[in-house]
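One structure below.
Excluded from the complex is one protein chain; the other protein chains are retained at their positions.
Letters A and B mark the chains as written, and numbering starts fresh at 1 in each.
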């Protein structure tokens, strides 16, 4: 019945890799917080995929979820659509991320998991929890730093407005 | 009246130790979030202790608190009791941890402090703050990675339901 502690289940990741992935996580969050959506696709590899789903969908084995983008082109289209649809963005967001768990998966790639909470601030000046969940990423080393080959955003909450949802 | 800045009060901790302790913190949080309670005792040393208390109790000098387990056997009993009591677990939890403060205390041990916030998501799909507080840990190096010799969870809130409380 004794399970193995997960800490020892994977070899240590080099400190410089850990730091570079940490920068990627922070930069991604800060770019969204600053409403720099146009730079969002550049956090991904050319063929990178982005999926936003819920814990419930994952538990039910439903692969699709709320948003699914394959490749930077689709990510750019998504941003363009958001910019067209939401001429005014009266809310702002702040992402607070927990520490990332990084495990090497070979071929210059890492599996990364990070919990997050996102807060939305309304025009009234009031801040409220918007969503909470985890990022399940596959990060790939590129010449100019690591990028996301896959980011699956698993939301705990099902209360996100599907029509207006921003990238998380 | 001038106090010493606490940053300089302890020598720097080696980066690989810092990384290993960071992994321990993240793994512990993720295991609870994934409802892998059976692996919870394995984050502790054989004689590891776990205590859940409130800031108010600590300020009043009350040593006991809400939960007190000594040794992995008691931790396993606690999990078994929880599994029996709560056949259905309709909520899920996400831990978001702040950065850890690590100080060496000799003999291969470290004193670690990390703030945390825990969010609960209800069956309705709504997420809400469940509790906030700090982990006060003594971490001990083992052959296969660091483990908790002592974790004291100091909750700010007193609103945690004592009967059904999950490990935090």
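Rule of thumb we're sticking to: contacts are C-beta pairs under 8 Å (C-beta built on N, C-alpha and C of every residue); 3 or more make two chains touch, one makes a residue touch a chain.
Since the structure is predicted, the reported quantities are computational estimates derived from the model, not experimental observations.
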Checklist entry - Out of A:54, A:117 or A:157, which touches the unshown chain? => result A:117
Checklist outcome for this item: Where chain B meets the chain that is not shown, the residues are 1-8, 12-13, 15, 18, 54-56, 96-101, 113, 115-117, 129, 131-134, 156-159
Checklist outcome for this item: Against the hidden chain, chain A presents residues 15-16, 19-20, 22-27, 29-31, 33, 36, 38-39, 42-43, 92, 94-100, 117, 119, 121, 124-129, 144-147
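Assume only the chains that are shown with their structure count from here on.
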Checklist entry - How many angstrom between the C-alpha centroids of chain B and chain A? => result 25
